[in-house]
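Read through the structure below, which is laid out as structure tokens, and then see the notes.
Of the protein chains in this complex, one is absent; all others appear in place.
Take a look at chain A:
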Amino acid sequence: MYRFYYFDVSLELEQDTTEISAVYFKNHVMHLLNILFGEDGASTAVDVLKYDELSRRAILRCPSASYVKLRSSLTLCEKFNNIRCVYRIRNSSPCLLSLLNTSRGYNHY
């Protein structure tokens, strides 16, 4: 039904030292897929559409069928080059425009 799934993720590190370029970011994502799902998982076509080096925030895109794989690999990530890290997935959606905002963050009184 939907061809792609889009993620708005940011990488939080325990120590804010190294500068991570877009290439290293994508390499790390592929590495995570490899750890959890092997070569088959690492062969999924993940694209980094946008990347902000200062905030380490990226828009990722993957085929709809690999949504669960990519999301769970990002969730189960522990380290980035021996620095403890967390991937905070702010938003995910099959429609790119709806990554702008979501009502999940609102306080519904």
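Miscellaneous remarks
Note that a contact is a pair of C-beta atoms (placed from the backbone, for glycine too) under 8 Å apart; a residue touches a chain by one contact, two chains touch by 3 or more; residues count from 1.
In this section, contacts and distances are computed from a predicted model.
A chain of the complex is left out here; the name its UniProt entry carries, from "glyoxylate reductase (NADP(+))", "WD repeat domain-containing protein 83", "Ribonuclease P protein subunit p30" or "Histidine-containing phosphotransfer protein", is "Ribonuclease P protein subunit p30".
When the whole complex is considered, the residue among A:Ile20, A:Ala42, A:Ile59 or A:Val86 that touches the unshown chain is A:Val86.
Residue-wise, the contact with the chain that is not shown comes from A:Glu78, picked out of A:Glu19, A:Glu39 or A:Glu78.
For chain A, the residues touching the chain absent from view are 14, 35, 68, 71-72, 74-78, 84-86, 88-89, 92, 104-105.
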